[in-house]
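All protein chains of the complex are present and in place, except for one that has been dropped.
Now for subunit A:
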């Protein structure tokens, strides 16, 4: 089988399109590259959606944690502590077991039957966990940035007569994002990396549609040779990281565009970390 055919058969295998059976023996390099790359679709899906939705909750959580009223501040603090203080791995297990316990037939709410079975599937259940998790981590980052908004900016906003939501929308929020952006970029990078945990933590890979690490470990198990699939996976992830860095760098330039040249801060990348 030529490499083109392999790509045709397996490039979308992780979505269930193409050849149903995975290769069983005589693995070629081409097969490994194609299947692991195919699994990367799931990593991008989880990472991108969780990041996009988590961003809004994170902003809300940061503002709530900064609030003076205790009934608003306490839940935000607990939310952040709960998700930052426990391993993501355990969160996945816990969420999966909780979703499994929901009645299979659905829940009756006001006469409408809400289906629940899709929650136990990885595409939804794991996404919810990742969404909450990244919201907590970025919420803490945004909270730190919110506290660091310069006093002068707020005074200037007052002088222009901006109050309430208009002040937040036009002065506080953009500055908060600008200050938080380097740290938020790091958060994005390791959110993408922690998406590899999904299929190792309770959520089953239905019909062997897994993510990049799922296929990499499949090959490593079958060939008993870790020196080929894992470096391929590493290569894909380094590429993914570079893409994230360039996208966030573009956004960073936009957020900093009003500043004089020497005060702009390029993003510095610190070590990435597991959760």
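Everything below uses one rule, namely that contacts are C-beta pairs under 8 Å (C-beta built on N, C-alpha and C of every residue); 3 or more make two chains touch, one makes a residue touch a chain; residues count from 1.
Note that contacts and distances are computed from a predicted model.
> Name the absent chain by its UniProt protein name; which of "Cytochrome c-type biogenesis protein CcmE", "Xylose transport system permease protein XylH", "Nitrogenase molybdenum-iron protein NifN" or "Amino acid ABC transporter membrane protein 1, PAAT family" is it?
"Amino acid ABC transporter membrane protein 1, PAAT family"
> For the chain left off this view, which of A:32, A:120 or A:196 is in contact with it?
A:196
> Suppose we count only contacts with the excluded chain; which residues of subunit A make the list?
Against the missing chain, subunit A presents residues 25, 81-82, 85-91, 93-94, 97-98, 100-101, 189, 193-194, 196-197, 200, 213, 216-217, 220, 222-227, 230, 233-234, 237-238, 241, 269, 271-275.
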